[in-house]
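Got a structure here, written out as structure tokens. Questions coming.
Left out: one protein chain. Kept in place: all the others.
And now, subunit A:
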Amino acid sequence: MGEKPTYKIADINLADFGRKEIVLAEKEMPGLMSLRAKYGESKPLKGARIAGCLHMTIQTAVLMETLVELGAEVQWSSCNIFSTQDHAAAAMAKAGIPVYAWKGETDEEYIWCIEQTLFFKDGKPLNMILDDGGDLTNLVHEKHPELLAGIKGLSEETTTGVHNLEKMMRQGKLKVPAFNVNDSVTKSKFDNLYGCRESLTDGIKRATDIMLAGKTCVVAGYGDVGKGSAKSLKAFGARVIITEIDPINALQAAMEGYQVTTMEVAIKEGASVFVTTTGCRDIITGECFETMKDDSIVCNIGHFDIEIDVKWLEENAVEKVNIKPQVDRYTLKNGKHVILLAEGRLVNLGCAMGHPSFVMSNSFSNQVLAQIELWTKPGVYPVGVHVLPKKLDEEVARLHLDHLGVKLTKLTAVQSQYLGIPQEGPFKPDYYRY
């Protein structure tokens, strides 16, 4: 091996700009900042050498510096070859945190970056993993199994990574205790619902400048993402129609006052904005495109690009005009037009800025608490995939209340006894659905 560079990023000169944005983000990430205030002194992560593999963005920078503030040594790579914000990476490098990430890596460089985070200064190996998507976890398990014995635990950010962990567990390949941060209530319930509630309409408006008031919009699917999407469209004054396959969700939508019907009927009702949130495939098909109102706007905030049949558009449209990046107008054989956003991929990422810092503060606070749990309580969590204890989930929410001026009511001793719930929580059983 050649000697390891102290960092590898696109351009260190972007550090000052990165720092300015980090200062702004810190204000909107009260969870992480209160963890700093609470644990900054006691440094519970002292001795932890955390290798992190998670989108190297401004929000992640706030997470990294929180871990450092809590006593950890941190080395970082990004979990996507294009998601690094180079100014965020530069600010981290300038702050002395070894970071190996730049926007536009090759796949080989991506793995190289992850490998740089395994050994810390003086050749000491990592002893904690913070992962998003499972690539770091897999790399350590497959290529560096000798390091597993020294690793106290790992925390995983997202659905894909959690599925990977569960698969490894089933196959007996998982060798360290793992926390599934994704399924904390304060993570998935918040970024799916409230994150999308803000970023869907942000994306549609940045892309098309359309007035939503008075329009008829279709939201396919009424899960967390669908609920958030429908609510924000409705808040703009649009008439929202829901499509659902699940009677429970369909009833929920109806009880909220939405018309629930099939895509065919919704199109006949003259809808002109279509949003897919289902996580399924073939939601908007060629037949739908042909019958839609002229110049309908079609976008997806659910799952990859197969909810909308983009392939059909590409193969059957007479003409495709790129209006601006992420906005394409197709002319169909029947002369009608369809406006497709973000090529059918996630519209809130393609046409807007993804999740706001405040929502990320929720999931990252979960990450920090998971790391503290694993580091400070060795042996308590056996090898396997765990979710954070309800109490910590509640703690994450609590940390965000002050910033919003929320005043919490306290259970009295009598009330506590009456309900059979401790005064300080946890307040709900694990199966509670929120």
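As a convention for this text, a residue touches a chain if its C-beta (ideal position, glycine included) is under 8 Å from a C-beta of that chain, and two chains touch if they have at least 3 such contacts; residues count from 1.
The definition used in the following text is that contacts and distances are computed from a predicted model.
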Given "Vacuolar fusion protein MON1 homolog", "C1orf50-like protein", "BLOC-3 complex member HPS4" or "Trm112p-domain-containing protein", the protein name in the UniProt record of the chain not shown would be "C1orf50-like protein"
Touching residue (missing chain; options A:Lys8, A:His303 or A:Arg345) | A:Lys8
For the chain that's not shown, point to the residue among A:Phe17, A:Trp112 or A:Phe427 touching it.
-> A:Trp112
Mind listing the subunit A residues that contact the chain we can't see here?
-> 1-3, 5, 8, 10-11, 81-82, 102-106, 108-109, 112
